[in-house]
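For reference, the structure I am asking about is given below.
Just one protein chain is left out here, and the rest sit where they should.
Letters are used for the chains, namely A, B and C, taken in the order the chains are written, and counting of residues starts over at 1 for each.
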Amino acid sequence: MTLRSFIRHETFLAILLVLALFVLSWQSDRFFTVANLLNQGRLMTETGLIAIAMTFVIATGGIDLSVGSILGLTAILTGVFWKNLGVPLPAAAVAAIAVGTFAGYVNGLIITRFRVPALIATLATLALYRGLAEGVSQARSVRGYPDWFYVLGQGEVLGVPTQLWILLIAAVVAAVILAYTRWGRTTYAIGSNEVAARFSGLSVEGTKLALYTMSGFAAAVAAVIFVSRVSTTRSDMGSGIELDAITAVVLGGTSIFGGRGTVLGTVLGLCLIQALKNGLSLAGVKGDGTIMLIGIVLILAVLASAIFERSGTR
Amino acid sequence: QSAWTGGDDLPTNPLACDATPATAEAKPYDGGQPTNPPDRKGKTLTVVDVPKLVGIGYFNATSKGIADAAKEMGTMNAKTDGPSKANIDDQITLIDNYITSGVDGILFAANDPVAISPVLKKALAAGINVVGYDANSEPDARQWFVNQAEFNGIAKAMVDSMASEIGEEGSFAIVTSTFTTPNQARWISEMAAYQAKCHPKMKWLETVEAQEDNILSFNQSNTLINKYGDELKGIFGMTSVATPAAADAVTQAKKCGSVAVVGLATPNAMKPYVSAGCVKSVVLWNPVDLGYAAAYVLRAAADGTLAPGATSVKAGKLGDLSVINGSEILLGAPFVFTKDNINDFDF
Amino acid sequence: MSADTPFVTLSGVSKAFAGVKVLKDVSFDVRAGEVHALLGENGAGKSTLIKILSGLYTPDGGTITVDGRQMKLTSPRDATAAGIATVYQELLLFPELSVAENIFLGHYPRTSSGAIDWSAVRSRARDLLDQLDTRELDVDTKVLTLSVAQRQRVEIAKALSRDAKILIMDEPTASLVEADVQRLMGIVRQLRERGVGIVYVSHRLPEIFALADRVTVLRDGAHVATRDIGEVDERQLVSLMVGRPIDSLFPKVEAAIGDTVLQVDGLNRGRQVRDISFSLRKGEILGIAGLVGSGRTELALTLFGMTPATSGTVVLDGKPVAIRSPRQARDLGIAYVPEDRGLQGLVKPMAIRKNISMATIDRLSSGIFIRAAQEARRATEAVKRLGVRCRSIGQPVGELSGGNQQKVVIAKWLETSPKVLILDEPTRGVDVGAKAEIHTIMGELVRQGVAILMISSELPEVLGMSDRVLVMAGGRIMEELSREEATPERVGAAMTAHKEAA
């Protein structure tokens, strides 16, 4: 619970990451190359953006399971607005992102206005938004985007994948906000004692609403990047991504009960997972083996820091 | 025809109602080429096979075929690795990793023709030989695609066998995986077109989704049976998951004989129902052969013996396979399993 | 066994948390059929001692002897098995379960077949509650619908159901109003008659003198003295506890009363706040007395914007205001120190510093960024000014003891430099020393022209501190009394007037 103990978790995670990088690059000489690492950055951007937003949500003691569906919905709308409604692509993307953000806002409303527990609310909207995506798309996928659009998902800026820049900026901004601003403080306060936060004149509802909206926004942006990376839109895009994001966040040391967690931790968690996925398959381990290992790492990492923590206090 | 057939919106090209084969208009090679690949002639190739997903009978069969071919040639180490869910992103990530790890050849069955293309182009650019099977990508994203059977061919086989079982007036429904799965969507469109053209009186009731989940397929089939009662004469199963489940639903509803099940499926999963006489015809090519052919095509492409403009390719025990519309190699006409021959197959 | 051989004896017990020794070589014993009061300042170690007695904490050193046999109390099970039952400071009940179940959970009466005998559960629960003459309480209602006093009686019934030889009560009267306190003391006496030994923790000295046979005083985790009640008087006790004499318990400061700050007219909100009208003036302490459920807290919550009024007007500094949220109330200069410290007042895992700055975090930020240095400086000052006893401003508030926690909450609200300060049970569960300090702080504030609205269930406190007294019942203001008029009799009468009427 004390600062000490969760600094510990990040350091522990960092060590683990370095260790993993070392072992993996020793396993395959193609792993620790700039090209490969940058490429991995490209691949983890969508999950990353969502996980960063999710860090805030979970730090308030909430959760957002609907992000995958929001991603799918936004992706589809991008396509539909552009192809079927003939809106110019940039406008279409913006409009779609707006809708995705609104979807997040709706989550927030259900949670704050109707006092529905986040898990239930977003479990329901997970079904709803995915359904909407499928309905709107009529199960058609939209393709054939202009080349300039692919700059976002397949292009590079200064030799670094475009979306990786977005992820980096998002991470830094988020980290600063959570650590040094009153919004971050409010987030933690809500996570540890919502009632007291309310009694202290902090705008609990407002903050939560904002956070779920942000989560929707992150998912929406991820959607457009995703579309640009895979150059097509399908209503089933992003299904299951919520679990990947949550895994990264939790691995990053954010307490699922709220009140604790850092963006740095989440980013470390992300990198660790991606490194394992990539490095292991380079080392000849099959995908399913990797999935298992990630599960094991998740449990062990949290277990380890739990043990640390108890040795810390009492 | 009801509003939601589950087909896609690409143009259809129904075959003639009688047995006359499609007039294959010659088309120039439209595939891609690996950029300055090393000379692989005769050398041993490390090949990875990335199916849509691992863990379903169908792709186990294809990877078996690939393994067989590899053993036969002796100059190929092939391994299969795929996503555990038919998920475009996982598949792309996997292929990307194998590009980095530096394989000589990639065999793929695309979860999404467009989504997979960028990463395949990347593979070509890295000088890797790329050959697809079962589910295509954009032509220029791979060198060759081994086509199990053309969509309109499957459609014809399916609809014809259904018609012969339930008659020209019969009404039928479809159980598919999801409307977004390209192959299924394609087939359904072609079936719709062919049925409208050659069996106009047949009634298309509706299409339901059932994921890749056999219990759900079972429940959906039941619901269809209960909803339409005697009106329902036949069920199409569009996946190797849906078809056996549909057959089971019919069996358990004691509707064998009164409700026909026609579908794409692997023989092993269908044997109980076929030998019980509840299912008369299962349409499929031999996925083992498909994988087998794909492996040989890759070998040929790597050796340069199969170059753009070629009209046929030698595929081991399968003999010569012909090249169709540009850069596709046709495995052959779809195969219809029946009570008599189904036990000769094991996959 | 004879009356004065101890039933339970602790000798040389010590306990430390994270290296901090909170009990140092303490010895303590309880006899059957006596009421043994345990006194000490906040943080003296009373609850810790009790938690050791009831098996929640295991001592780092020392021995426990029960009924002549030395034993280890490693879990609450052991303790109950040994005949020790506890009513904790923060009541431990299951809100979703029925009263009867709460009483018998863990040791249900069984039928011969071994299944729970539910009819016995309910009838025996009924029986126990009746012994505590609590006939109004239905054994089938869920506990979450009960009032504090009612819950406490359930806790006691629970203890009796295990027919305990020793009953420990940690500040049982802290959240009770006068009438309930009397009732509770009646119950305690009745139990003593039955030969139950009672450990009684309270910060309210009058109760101690009314009930206790012996008193033991702890200070800073050390045993100071154990006396028969006859040997000591109030002053001595206080100085034993605090280590210094405290002159007056209710140091009323005469502050210059200025013009009206807050004018409330016909305020309504639900059943608990009905047609409330009163005015509050600069430098004035306006006390509100009433029974639990009389609506005092609801009134406070309405003024604070937590449950906005449905009708009525509030005029602040001559300007009519509609208060819709605590945030808005805060910005208008209204502060509320809530009734339930742990739930509403503090974010326990957070550092003292962060708790103190919580209500003013916006002002402490330039743009969105928190000025950490300034935050720390202000927190340090506040801690010094209010005399919060803590290791550092970085210490989690949860580790502090009652009184110090309360000071942190007050500090938080003083940071907003409020015009109107609403205090709900400001000294509930706070020791005499800290209590006097809090009262002194209140004095300071009124002298600086702050207007204070003080809700308290402790009549002496209301009468001692207030310039005027409002008496509430059934959500209405029954009477408004000047300091002179406000005698215990008149106030008591007004509190219950409503009940007679109804």
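The rule is simple: contacts are C-beta pairs under 8 Å (C-beta built on N, C-alpha and C of every residue); 3 or more make two chains touch, one makes a residue touch a chain.
We take it that contacts and distances are computed from a predicted model.
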Candidate names "NADH-quinone oxidoreductase subunit K", "Dihydroxyacetone kinase subunit L", "Dihydroorotate dehydrogenase electron transfer subunit" or "Autoinducer 2 import system permease protein LsrC"; UniProt protein name, chain not shown: "Autoinducer 2 import system permease protein LsrC"
Chain not shown, its touching partners among those shown: A, B, C
From C:130, C:231 or C:381, residue that would touch the chain that is not displayed: C:130
Per the touch definition above, residue among A:49, A:77, A:132 or A:189 touching the missing chain: A:132
Touch criterion as defined above, residue of C:80, C:202 or C:216 at the omitted chain: C:80
Options C:58, C:190 or C:310, residue touching the unrepresented chain: C:190
Selected from B:33, B:171, B:268 or B:322 as touching the chain missing from the view: B:268
For chain C, residues in touch with the removed chain: 54, 56, 75-77, 80, 86, 88, 92-97, 101, 105-106, 108, 115-116, 118-119, 122-123, 126-127, 130-131, 133, 135, 139-140, 142, 190, 193-194
Interface with the unshown chain - residue positions in chain B: 3-4, 6, 54-57, 60, 84-85, 179, 206-209, 211-216, 218-220, 222-227, 229, 241, 244-245, 248, 251-253, 266, 268-269, 271-273
Positions on chain A contacted by the hidden chain, ascending: 65, 110, 114-117, 119-121, 123-132, 134-135, 137-139, 243, 246-247, 250, 255-257, 286-296, 298-299, 302-303, 306-307, 310
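Keep in mind that, in the parts below, only the chains that are shown with their structure count from here on.
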Touch-based graph of the chains, sorted into line, ring, star, complete or other: line
Chain whose averaged C-alpha position falls nearest the assembly-wide average: A
Distance between the centres, which are taken as Cα means, of chain B and chain A, whole angstrom: 35
Complex contact set, residues of chain A against chain C: 1-3, 177, 180-183, 185-186, 188-189, 192-193, 195-203, 259, 313-314
Touching residues on chain B, where the partner in the complex is chain A: 4, 6, 8-9, 54, 81-85, 87-90, 92-94, 96-98, 100-102, 112, 114-115, 117-118, 178-180, 182, 185
Complex contacts: residues of chain A adjacent to chain B: 28, 30-31, 33, 35-36, 39, 43, 134, 137-141, 143-144, 150, 154, 226, 229-232, 234-237, 239-240, 277-278, 281-282, 284, 286-288, 291
